[in-house]
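Below: the structure, in structure tokens.
All protein chains but one are shown at their positions in the complex.
Lettered A, B and C in written order, each chain numbered from 1.
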């Protein structure tokens, strides 16, 4: 498979994460940078039948039209893409930009959602055919959506398809419509955001019907990554966590989106679900996301953990994480594309629980402890390699 | 074994860690406090044939004569032992105090070290006989010693015994003499400090000759605990650690001891050894221990980790740990006594590498990653239970 | 005046701040503790004609009935009142408790508010007469109230008195009714909370009519204290603050009160008003107050300041403040009682702007810079001493 051409189709292909992933892929292919941050290049995953950097062909959907090259220039200003890399990948960025098609925008779409889904799917299949790709992995890296109210059609594929055909209905949010389209195009789907995406019973049924694997959701890149590492420490040492407070300061587009409480809610729910699982009991865990535009691409998180030890001793741990979110997310997007491609090739179907390592809110698994997730990933990947 | 009376012989039996461990053991036995901080009470270790809280009988050596009860009062002032616990355990503390014998003090000892060792061993065997104990685990929790220059007698048991018999020589530091005496008394030995203790080839040979297990060294209770949890996160995510700086502020007796650069050196070496192993390459890692008397029993550590991600992005993680060192160490001392007793009963001999989970500088193993150490501990303990 | 008996009448006399202030006053009088935290004992304020510790007689209003002694026991558990102090001041606490009268509770009060105010005022005058006090300073240290909607009667004393006489109306929140009663009893009033209290034009008019000084509001004890110290540094150095984010974690009763967004709003508005004044331009300044019950009396605040320097350089300062709020507030309450008594004796009328040093949201002054406030306090106090 190291020489099977493989597609990576990005939903939100002109966003910060996508732009960084594409710039980085081009730089890796040109040998300009080491593969720092790429999990699939770790010795533990060596020797797997994964597509190489040169085997990956990128396209995608987006609702904006700012060219990828312009977006990369902004990221260079923000310190995410080095100036010398930008200079070397401009042509490559323009080539990828030519593979980006208009995404689905609920405000401007008319007609039944089924029509839109058909159009989205045909964009992907045309891309696959055009480049003679063995397969295309669709990865959602678009902006976080607000949580979606549950409707019965989400639970049943037949009911869902009927609702999609109804021009008066908008039964699926854009992220889920993208997942539906991907599955209909015969493509595995990865949800890197906390949006609903593929996490609906009807879409799970469709994936199984089509024999497709999928993975998600909400890439674990910063504060939550650290939490899933630290929380098991307290547990293993029989120390009792009494509270775990967190504040996230972020600028960039993400900050503006998450300033809206409705959008932030998806993110906060996704983060909270894991903590109780990790700590083993509910604890006060106030959590905030603040939009601080001047921080640009930098995300700063402060966590304060209060815990109790022997004889009731009260102690605390606090940490401050200062990360460039896009630089943390982008290599994981490439990793997920490679691993999901390999899973598809190996015939895996349904949620890939072994990829929980990458996600805040893992589908198909409820392991939140980071080290256990790493072990599971390595075991699973070793199986792929057979 | 849950009803086999088992001895816990503490070297440094009137120190803060020992006093907290004894106060806590008495409180646990009386059902006054939950077993927070006791790893052997975790579900993962349930069902093992360990001595119960009521099976443990405590004695020890110390070079100071302040009664245990007075020491516990000071710890109550410092917030380590709750006032209501102190009130309930005074009689128990006096009873343990009656089992404490004079330790070995190089400044006042005369005659060959072999004589001193015989006296120390006979204190322990008398204790065992007096209480009809199935076995006695000796645990060193005394003050950190400066590193000891290597001499050939450390490598060969015969040469060592000859040197010990020479009244003109002081071939072993007190911690190692204590280990030598423990082994001669037929007792397993645990090194909770960074002092030399049992970590000499000649003493390893003696342990094997006597068919005794041992464990060490340097209890992992604070900054290093967090480091062994965080460092594998960077590695697993292919993030490159570029520097890892640390500062420790501590008061109490430990602060005063470690203010002396010679003593601090043992501790700093012990801490440094692990970091390179964890990160996979040498990185600048300046580390300081400062004596700040007003902090009393509280230890505050600040770490600053600079790391590199995708496309060379520079990011950082910093944490501040505020812990009560004695409260963190004491339950581990009880855990180690129980587990080492079980290992002795099961016939294990030599260094117990599976106890690396408890130590900064593990003997008999070179696994420093915390989660892997926990897995190893659980696997090993499950074997004991058979 | 050092020997004029002076009353301190506390609104919320059984709260944490009041209990700490009273316990501390009793301990100071007995010479048990140094006057750490008492600004009026600084050399800069030496030689002023202030009431001495033994001249202060304490009484107050409260809506709860837990005896002061019980409250002090809880604070001793929480580490605010030392055990040896508690033992020595029990009788004194009982004596003060006997001087506490039922406060005004809107839920249970019936009849016009004017009647309640008369009753409150007569409690204070009876206290003054009973103890032969030269004057009584009334200090509000009760729980924070939600912000109060503005009504025209707040702006005009005549209209206010008419509304107070109307049994169908509740024109004043409890803190303002307490201020109205205090002024009617001829007493200066100090607002240590962010509640409305005396900050209404009609009450200012009443204070001037009665020839009384007053001060407020919202004691500056932690995060804001540090902010008013740090912000002028950036300004004086021509560094441009770009954002200033803050998170406050607090337990205790205050945490529970402020968990309610309506109550927190008063506090947050009070905190925000100052920052813009200090920084000289509006900056993003997200601020949160979280109730974290396990923290008890400890309040932890984290602030992250992003600032810009020469050539657009982006830099940051973050701080974590860990304080015992009652221990910080209590000595300031004693200071304010002494200073306001002296101001009253000196014939000052209206808001005491020179006391801005003590407050987040100073009345009668708009100086927020801490050092400038200190200078102003010292100058003003020197004038009092003439």
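One rule holds for everything that comes next: contacts are C-beta pairs under 8 Å (C-beta built on N, C-alpha and C of every residue); 3 or more make two chains touch, one makes a residue touch a chain.
Source: prediction; values computed, not measured.
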{"item": "Identified contact with the non-displayed chain, of C:7, C:24 or C:251", "value": "C:24"}
{"item": "Omitted-chain contact residue, chosen from B:6, B:19, B:291 or B:326", "value": "B:291"}
{"item": "Touching residue (missing chain; options C:214, C:244 or C:321)", "value": "C:321"}
{"item": "Sole residue of C:48, C:239, C:277 or C:346 that reaches the chain not shown, by the stated touch rule", "value": "C:239"}
{"item": "Contact set of chain B toward the excluded chain (per top definition)", "value": "242-243, 245, 247, 249, 284, 286, 288, 290-295, 300, 302, 304, 306, 314, 316, 318, 320"}
{"item": "Contact set of chain C toward the excluded chain (per top definition)", "value": "20, 23-24, 27, 33, 35-39, 41-42, 79-82, 85, 225-226, 229-230, 232-233, 235-240, 308-313, 315-324, 327-328, 330-331, 357, 369-372, 374-375"}
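Here is the rule we go by: only the chains that are shown with their structure count from here on.
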{"item": "Proportion of interface numbers common to chain A and chain B (over half same, under half different)", "value": "same"}
{"item": "Centroid distance [mean C-alpha coordinates] between chain C and chain A, Å", "value": "49"}
{"item": "Mean-CA-position distance for chain B and chain A (Å)", "value": "44"}
{"item": "Set of chain A residues in contact with two or more other chains", "value": "308, 316, 318, 320"}
